[in-house]
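Missing here: one protein chain of the complex. Every other protein chain is in place.
Coming up: chain A.
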Amino acid sequence: MGRATSSSSSSIDSNNHQSLSSSSSLSQLKRDLSTDLRLGLSISASQHNSSSTPRVQTLDYPPIQSLVAEGNECNDHATFFVKVYMEGIPIGRKLDLLAHDGYDDLIRTLDYMFNTNILWGAEVDTMHPEKCHVLTYEDEEGDLMMVGDVPWEMFLSTVKRLKITRAGPC
């Protein structure tokens, strides 16, 4: 699969070559690779943080055909849109649950979307009068449930739609 990615040529200049051949010890290799990186060869923004392993992306490694790599690097191919209604507002919104990595992320998006503060999970038990809304969802069986009781993945497998309701008088 000779796919057209930004085909960085795998050139290592001859200086690096000599050091590679004289002693192919790991530290030598790391030093040479980090020289390449400092010389500003095109690298992506997301740098690998581990201290012991050098980035080899510029060197066309690992040997994986780029489409498989591209397709799998970003997990946003799958989407899961659900309807979201706020009590009292007849027109709903739609939200991609898979674009969020957990409850916190989801609540943040909803707070922004509906311009409110939403109680969920444990917060509901300790009611703050200034926070007016709670987040509930309709599950596969049609029941209205409080968001946050079950693990995120389990939630994803049963949720059908979201509803933001009033917590109490505010």
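Basically, a residue touches a chain if its C-beta (ideal position, glycine included) is under 8 Å from a C-beta of that chain, and two chains touch if they have at least 3 such contacts; residues count from 1.
Simple rule for what comes next: contacts and distances are computed from a predicted model.
**Student:** Among "Cell cycle control protein", "Importin N-terminal domain-containing protein", "F-box domain-containing protein" or "superoxide dismutase", go ahead and choose the protein name stored in UniProt for the chain not displayed.
**Tutor:** "F-box domain-containing protein"
**Student:** Could I get the residues of chain A that touch the absent chain, sorted low to high?
**Tutor:** Contacting residues on chain A, toward the hidden partner: 1-5, 7-12, 14, 17, 20-21, 24, 26, 29, 44, 46, 48-50, 53-57, 59-69, 71-83, 98, 153, 156-157, 159-161.
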